[in-house]
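Missing here: one protein chain of the complex. Every other protein chain is in place.
Moving on to chain A:
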Amino acid sequence: MELLWYIILMTMLTIYVILDGYDFGAGIIHLFFAKTEKDKKAVTNAIGPFWDANEVWLIAVGGVLFFAFPTLYASSFSGFYLPLMMILWLLIFRAIGLELRGQIKNRMWEAIWDKAFGIASLLLALFFGIALGNIVRGVNLGMVTDGVSAHEPHFFFLPLWNSSFSPHAEHLGVIDWFTLMLGLVGVVSLAIHGANWIIFKTNSDLNPKLKKVIFNLNFVLLALVIISLSTWHIIDPNPFRNFMEHPWLIIFPLITFTGLFGLFKVKSFKKDGLGFLFSTLFLLGGLASTVASIFPKVLPSTNDVNPSLTLYNVAAHDYGLSVGVYWFVIAALLVAVYMFVQYRVFRGKMDDVGYGDH
């Protein structure tokens, strides 16, 4: 039962990253590449009717985490207190940036909310990448000093950084060079993903330029992936263990690299949706590979005193998990219907949807 809910949770998380990921990416593109009012309109039209429903996946992931793995929810949300609060504030800025911009026709007003939306999107992509880095690196569970736990073995607290910025410090920070590197992977991969979405959903004049941007950023992404993989052993001496023992898992890295290398052909794609498909493959494969590399751990311990959190020692009781399957299946079917309706009504190019024209 725990395993089923683990798969459900990870699937939902991946869906969230793919969906809200294109919103963040569109925000980054908006910040750096959309110069004219027309370009900006194209970007916001492409995500306008979707971003709110996409963000609901985050709430749903939070809810399912709370219900199925309460100990992990309690431990990680209190331990990563500060970065989570900042993510909340950034989500607020992104939302009001998008929603309020069109309420008043005034250059200054629009400029403020353009920047709020763009910068919040950029920082959110960075923070989510950093978050992933923290999960694979692990934390000092129980806040052990000199072999003695200061708290119950599953609780911890992380400041934003410690002065060494090292993933090896006894008292870690949220931001160190390793997690920051994954943060950059987040920014670059989501910028590519967002650009692909804009190409997919609009006929904007921006599109030819975005293809070049994707092509160039893809080199940066490849470089970052290579550096990450070659330094991964620093945080985990045997990072490929799970892949050796269960060779079928190699499908996930294969998906990742299909997505990554596929995008180098972006300039010659005939269909506008193809680029989005490849960046989706990259995100899906990348997340699944990362999560699979630490399985069955969900939050590794960096000390020898307290055991890592695994999906088995953080789960809720069996009865609750079993009952949950019934309502979850009904809810998931309904969600599929809603999404079908939503993407059907807003199918095709979105240049004329007039998002934000209140």
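By our rule, contacts are C-beta pairs under 8 Å (C-beta built on N, C-alpha and C of every residue); 3 or more make two chains touch, one makes a residue touch a chain; residues count from 1.
What we mean here is this: contacts and distances are computed from a predicted model.
A.B. asks: Looking at what's absent rather than what's present, what does UniProt name the missing chain, "ATPase", "Cytochrome ubiquinol oxidase subunit I", "ABC transporter permease" or "Iron-sulfur cluster-binding protein"?
C.D. replies: "Cytochrome ubiquinol oxidase subunit I"
A.B. asks: So which of A:F50, A:F269 or A:F282 would be touching the chain we can't see?
C.D. replies: Among A:F50, A:F269 or A:F282, only A:F50 touches the chain that is not shown.
A.B. asks: Among A:F33, A:Y81 or A:F295, choose the residue that contacts the chain missing from this document, as touch is defined above.
C.D. replies: A:Y81
A.B. asks: In the complete complex, the non-displayed chain touches which residues of chain A?
C.D. replies: 48-50, 52-53, 55-56, 58-60, 62-64, 66-71, 73-79, 81-82, 84-85, 88-89, 91-92, 95-96, 99-100, 103-104, 143, 151-152, 154-157, 316-317, 319-320, 323-324, 327-328, 331-332, 334-335, 338-339, 341-342, 345-346, 353-355, 358
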